[in-house]
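After this line comes chain A, so read on.
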Amino acid sequence: MATTETVDVVMPQMGVSVSEGTITKWLKQEGEQVEADEPLLEISTDKVDTEVPSPGSGTLTQIFVQEGATVDVGTKLAVIGGEGADGASSTDDVPEPATAQAAAESAAVSDAAATPPTTDTVEEATPAPAAASETTEPSSTNGKTFVSPVVAKIASEHGVDPSQVQGTGRGGRVTKKDILNFIESGGKTAAPAQPEPQTQAPSAPAPAAKEAPTPAAAPAPSQPGESFEPMTAMRKGIAEHMRGSLDTSAHVTSAIEVDMSRVSAIRAKLKKEYQQSYGVNPTYLIFVARAAAETLREYPWINGEIRGDQIVTRSYINLGFAVELQDGKGLIVPVVKNAETLNLLGMAKAVTDIAQRARDKKLLPDEVQGGTFTITNPGGYGTFHGTPVISQPQAAILGTYAVVKRPWVVQDELGEDVIAVRPIMNLTLTYDHRLVDGALAGRFLRDLREKLETWDESAY
Partner candidate 1 sequence: MAIAREAEPLGSLKEVREAGLDREDLLGVYRNMLMTRGIEERGHILYRQGKIPGSFYTGRGNEAGSVGVATAMGADDVGTPLHRDMGVHIVRGVEPWRIFAQYMGRADGPTKGRDGNVHMADSKLGLIAMVSHLPAMLPVAVGCALAFRIREEKRVAVGWFGEGASARGDCHEAMTLAGVRKLPMVFVCDNNQWAYSTPTHLEFATGHVADRADSYGFEGVVVDGTDVLAVYREASRAIEKARAGGGPTLIESVTLRMEGHAVHDDAFYVPKEMFEKWAENDPIERFRTWLRENADLSDDEEDEISAGIKKALNDGLKRAEESPLPDPSTLTEGVYATPEDLDTPHHK
Partner candidate 2 sequence: MAELTYLQAISDGLRTEMRRDKRVFVIGEDVGVYGGAFKVTLGFQEEFGHWRVMDAPLAETAIVGACTGAAMMGLRPVAEMQFADFISCAWDHLVTVAAKQRYRAGTPVPITVRLPSGGGFSGGPFHSQNPESSFAHIPGLKCVCPATPEDAKGLLISAIEDPNPVLYFEHKHLYRRIKGEVPEERYTVPLGKARTHREGSDISLITWGAMVYTAEEAAKQLDDDGVSVEIIDLRTVMPWDKTAVLESARKTSKVLVLHEDTRTGGFGAEIAATVAEEAFEDLDAPVRRIAAPDTPVPFSPPLEKAFIPQVEDVTKGLRELAEY
């Protein structure tokens, strides 16, 4: 007879599919003595009605479930033994040691977790639970390089380089969602942010760019009338790049006015032929690009780059063109490679093609990389001046603006100054003063103007 020990009476499982039972009658009342195996109560289930023999000897200290009630199999119905009427509380004590132990263990665990782990332990800790499970098969621990079939397919369909996409999957793997978000946001501008690997150029700009966002880490709370939209990956890329460029280069802008009369006349002459035969338009931009490519051959530093403490110059000119995406919420800079080899028609075709594919999101990853000089053309909206930001790590960017008819002082055939109406375009060269001095920039702009104003049809 163990009055200090308690025995629970539970609803038995009267068959494999039985989930609950109903108490039809208690054969003993609280306070009564009961012997083990003596009938204690009667129950009814879907399958049978039966007596439940007492699981132990002692006083029926408390009944928890009354006659008529239906409860799940395993429910505690009563307790036998313990210290009289307060026995119930003593049964409550039963699980405590286990709980206390568990609590102690979990406390120990959280203590351990609270210790700041080293980077190494964090990285090791993540895959460890997975490895312990036999059903887990992480196919690659090198998530950064592994491209899943669907990501590869999407990348190829949209002309995206998956390595340009920020991965959020295991080990930084690019997930389907990542690449879809990237494309959704027109993410190809992220590409110019990734120039050739700067193995020998651990220069200051990179850390500076990284540190820049830190002060902005705590955004201001929202105010009435404000609405929010998440920054797309492309927007973030542009933001980072622009800030980084200003933090890197010493931006200076020089401007020059160009009389486009000759270009305008040639353009009018060529327009029909170009459109009918080649489906392209000889825009002013094409002339400027062609002339710029020609001029850059004589100014290798403007087509160059500072890499570490070296100056890089090149035998080729890769012309980047800033293209606005349709929604006005992003831009991309496709590159015409070896622009120095193209004549006017070639340039027209190349620029038309690349701009169209940029808008259609069909550029190949290679086509947004490797620019050596960039032309931006905000003049379409009538602006006559600007100070664009250099696309890193280039040395300069040429801005082209609206062609506007202006009163212009020219000399007549007698050598007299007269005022004439001429189509004038402003050009700006924004250059990195670390490499390009003002005089050099001035000479470049002068030569460029010269080529445009005296356009030699046979030469171009």
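In this text, a contact is a pair of C-beta atoms (placed from the backbone, for glycine too) under 8 Å apart; a residue touches a chain by one contact, two chains touch by 3 or more; residues count from 1.
Candidate selection criterion: all candidates are chains of the complex that A comes from, given by their letters.
Just so it is clear, the model here is predicted, and its values are computed rather than measured.
Undergrad: Among 1 or 2, all from the same complex, single out the one that touches chain A.
TA: 2
Undergrad: Which positions of chain A touch candidate 2 when the two form their complex?
TA: 13, 15-20, 46-47, 130, 133-139, 148-153, 169-170, 173, 175-176
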